[in-house]
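For this depiction, one protein chain was excluded, whereas all remaining protein chains were kept in their positions.
In order of appearance the chains are A and B, and numbering begins at 1 in each one.
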Amino acid sequence: MWVSVLGVRVSGDHFNLTRYGGLIMEKWPNNRAWLLVLPVFVIVAFSAIIPLMTVINYSVQDIFGPGQSVFVGTEWFGQMLGNERLHDALWRQFLFSGLVLLIEMPLGILIALAMPKKGWGVPASLVTIALPLLIPWNTIGTIWIIFTRPDIGLFGYGMNKLLGIPFDHTATSLDAWITVMLMEVWHWTPLVALLAYAGLRAIPEAYYQAARIDGASAWSTFLYIQLPKMRGVLTIAFLLRFMDSFLIYAEPFVLTGGGPGNATTFLSIYLVKIALLQFDLGPGGAFSLIYFVIVLLFSFIFYQALQRVGKGGTV
Amino acid sequence: MDFTLKWMVWTVPTAIFCGSIIIIVLAMAVWQTVSPSLERKGFLPIPTTPGDRFFMGVLTSAYIFFAWVGLTQFPLWILLLIVVCWVLVVMIWG
Partner (left out) sequence: MKGKKKFVGLIIYFILLVIPIYWMLNMSLRSNADILASFSLYPENLTFMNYRAIFTDPSWYMGYVNAILYVVLNTVISLGVALPAAYAFSRYQFVGDKQMFFWLLTNRMAPAAVFALPFFQLYSTFGLLDTHIAVALAHCLFNVPLAVWILEGFMSGVPREIDETAFIDGYSFPKFFITIFIPLIRAGVGVTAFFCFMFSWVELLLARTLTVTDAKPISAIMTRTISATGLDYGLLAAAGILTIVPGAAVIWFVRNHMAKGFALGRV
């Protein structure tokens, strides 16, 4: 990957090597560098470690009010781990994240391939595509409420009145899922498209020339040149989409409130219900820790995978 | 303003738990400053430093804990023994 910094072109491979590869030794060993990291450590620790320890404390107690609490050991963990609704929310969450990846990755790549490579179309399409990413998450939910309601929404009205298909995301689970998926794809496919587009732009023209000389078809150019060259950015897109869809809260909460029933109650929505709305601090704390440990495991595996992609030097 | 730690509702077991993790992390930082160790390959699928091995040991211990509490009724002190042994195994041979 080539990145223009300093007006000179610096090979991206250089930065991969210093960052991931065997050349880590090339960095200057100096423990005083900790002084430069200290501000970040302090500011993030304040917001991360203190709350985390508090959640650990909550998770082993039954808290009635300020100063009134009873130590209950691992009772909440047992209760939460055996909680049917939590299991349901967890499977729902995996299904949702899986579908998101299945739809958004190919669609994003397709859009990136279709985007113009030069001229006025480039900034125009970049601005249009990035627009959904800059909208506050609950405004996203609001947009889709207004858009899909059967009485006033273009989509809901069109389905019900013009096509004659009954559609109401507040009443039917399937319709709620379709609406949430549509919203999610509408909201986040642009991120995949932008990353894939950036990866495509980073392929030197010489590769395409070589392909043309060999008389390669568009499909084999895609399969043997574009796709391998995009592997790095696509991995990042994959990780980001998995993480963020796994943590999704505001958009479905505004749109469906987790309903109808519990049909769209994802993990974060259920956690907020227990912890902030019912104010069950103990079970909420245990739930938080279970949730956090699940995310931590996936983050760790993906982070290791990401480093390997870096070592491959294809970014 | 109330700067006491009362709102964090500390209990003795959680204080011991958090305290020992912090002490181990600090001790490992000191150890690695005095004598840095290189990455090596053990039975874990990736090359690791002692810091990596400690993290992986603790993370997997969390899952052992969930399985223990969620699936069995055995007393917790057996779990504690198992987990300590497991972390040591990962640290030494991982």
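Here, a contact is a pair of C-beta atoms (placed from the backbone, for glycine too) under 8 Å apart; a residue touches a chain by one contact, two chains touch by 3 or more.
All of these numbers come straight from a predicted model, not from anything done at the bench.
Colleague: Which of these, A:70, A:102, A:133 or A:165, touches the one chain of the complex that we don't see?
Modeller: A:133
Colleague: Looking at A:46, A:71 or A:91, which makes contact with the chain not pictured?
Modeller: A:46
Colleague: In the whole complex, what residues of chain A lie against the chain that is missing from view?
Modeller: Residues 1, 3-6, 10, 12, 14-15, 18-19, 24-25, 27-34, 36-37, 39-41, 43-44, 46-48, 50-52, 54-55, 58, 111, 113-115, 122-123, 125-139, 142-144, 146-147, 151-154, 157, 161, 186, 190, 194-195, 197-199, 201-202, 218, 232-233, 236, 240, 243, 246-247, 249-250, 254, 267-268, 271-272, 275-276, 281, 284-285, 288, 291-292, 295-296, 299-300, 303, 315 of chain A touch the chain that is not shown.
Colleague: In terms of residues, what is the contact footprint of the unshown chain on chain B?
Modeller: Chain B touches the missing chain through residues 1-3, 7-8, 29, 32-33, 36, 49, 51-52, 55.
Keep in mind that, in the parts below, only the chains that are shown with their structure count from here on.
Colleague: So, what's the distance in Å between the C-alpha centres of chain B and chain A?
Modeller: Distance between chain centres, rounded to whole Å: 28 Å.
Colleague: In the complex of these two chains, what residues of chain B are touching chain A?
Modeller: 6-11, 13-14, 17-18, 33, 46, 55-56, 59, 62-63, 65-66, 69-70, 76
Colleague: Which residues of chain A touch chain B in their complex?
Modeller: Touch residues, chain A against chain B: 31, 50, 53-54, 56-58, 60-61, 63, 66-67, 69, 71, 73-74, 77-78, 81-82, 290, 293, 296-297, 300, 304.
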